[in-house]
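Below is a slice of the complex: some chains, not all, each in place.
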Amino acid sequence: MAPTNYNYDYFNVSFPAEYVAYVEINRPEKLNAFIEVMWINLGKIINGLSHDPDVRAIVLCSAGDKAFTAGLDVQAASEGMLKRDGNDAARIANTIRRHILEFQDCITTLEKCEKPIITLLHGYSFGLAIDMSVSTDIRLCVGDTRFSVKEVDIGLAADIGTLTRLPKAVGNYSWVKDVCLTARVFGADEALRVGFVSGVYPSKDEGMKAAIELAKLIASKSPVATMGTKEILNFSRDRPVEDGLRYTAIWNGAMVQTQDVKDAVLSGLQRRKPTFSKL
Amino acid sequence: MAPTNYNYDYFNVSFPAEYVAYVEINRPEKLNAFIEVMWINLGKIINGLSHDPDVRAIVLCSAGDKAFTAGLDVQAASEGMLKRDGNDAARIANTIRRHILEFQDCITTLEKCEKPIITLLHGYSFGLAIDMSVSTDIRLCVGDTRFSVKEVDIGLAADIGTLTRLPKAVGNYSWVKDVCLTARVFGADEALRVGFVSGVYPSKDEGMKAAIELAKLIASKSPVATMGTKEILNFSRDRPVEDGLRYTAIWNGAMVQTQDVKDAVLSGLQRRKPTFSKL
């Protein structure tokens, strides 16, 4: 049932349950640090899953015990991103800008993906770990997670989404400024307390189990309903209430016509689990 | 002193204290489930209270021990909202869209109401309970409250405001996605921890007492000041800081001229309770 065309370097994609995809970042020998091909591949995988009718929920994890990701592979990045053609500061700026926009686009596929994505973080979760997870829908973590918005420690402002999405994801703007300006490491309890994650698990195994159970629960719902819920939440987060409501009205004008509503209501009355057709 | 013209089916409106209105949803035999006439009546009541000079704060509650509201009366809704004229999907979409916009407008009266509204939730608080309460100003609940953003369980994305307002009301976007995508039930402690409510009370009676005391406290302030506070907070929540400040400056250009400022300052100096004229 699972499609076989998700073979990309540095990623394992599997289907641990019906309608659930499991995407594992797989470069554990380097603490899952990212090199350019990895974010390009991630974008391709997520775009594929977004329209895959056999997928209704996605879990994003990393291989190995040590790290979700230590962030950008700085060595590779310093060779790649910073090799600059010529010495005209404006032209270099544009080269960098193009590069950032392309990188951002890859990570934004996580937010645009029609299917909800649950991220399980563990171990070192630095830099890009925050950029990526804050672009997904639900963040869970293991008790040993060591988070850091690491970028100021390498002399730059985080530019792949952390600074843009974090203020809208948690409820303590003072804390956001603190961790973004100091690059200090914080742990799972703190992440839970300020609202960066919504669940903490004692071990990676248990976290995985919980993430997959949650994905299965979401995958058991109408895919029309979960897709719409994600889309409207993200559209509304950024816009005035009037715009969110107006967008919702036409969205549901189309979507409420689904057979799923009838199936869901009927199943509810009959106390049985509904089956929904593919999306 | 209390006006007598708030007699609408399915609602009890009373005035338990000076300047405090008490709006009780009253269909307890059906777990206060909503049928169309109810949201229309709610809109009329709130619009009336908004301009009623004898009202300065409002408490919104529900009758009975079991439920604030179980949400939409699905049986009625499936007859009403889904009866579609013809079989042209576009025309059906427009009929549904019109219906949603009208429903949204009724619930938005809670947000637009000039007077602050405190909601006390208890028991089953499903679906529309979230849409309604998140449109009001202050949310309190009883310890036994069972909340759920229930809509995905009936195959649709919540469309009366929950998905639009919830991301701006609480400080854990991961949690927002979790409860909106899973429709799982959550309790009072969780609601308090993530910031959906700002107070939990052991019983409905004590919750009621607290809600009314809070309403009395607000009603003891200058109605010019509380109206402006609500309006500016809601305007600013959705807009850049520059716009919020510019709106505030002209707002107070008018409102600071009130006699209430002098009365409030003088009363403060004389350590007595000020009396403000009606609004």
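Each chain carries a letter (A and B) given by its place in the written order, and its residues are counted from 1.
The criterion applied here is as follows: contacts are C-beta pairs under 8 Å (C-beta built on N, C-alpha and C of every residue); 3 or more make two chains touch, one makes a residue touch a chain.
In this text the structure is predicted, and so the values were computed from the model without any measurement.
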Query raised in the report: Given 2 chains in view, how many copies does the entire assembly contain?
Result: 6
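In this section, only the chains that are shown with their structure count from here on.
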Query raised in the report: Counting in whole Å, what is the centre-to-centre distance of subunit A and subunit B, each centre being its mean C-alpha position?
Result: 33
Query raised in the report: Which residues, counting only subunit B, touch subunit A once they are in their complex?
Result: 74, 78, 81-82, 89, 92-94, 96-97, 100-101, 104, 108, 111, 151-159, 161, 163-168, 170-178, 180-184, 194-195, 238-239
Query raised in the report: Along subunit A, where are the residues that touch subunit B in the complex?
Result: 116, 137-139, 168-172, 194-199, 214, 217-218, 221-222, 224-226, 228-233, 236-237, 239-242, 244-246, 248-258, 260-265, 268, 276
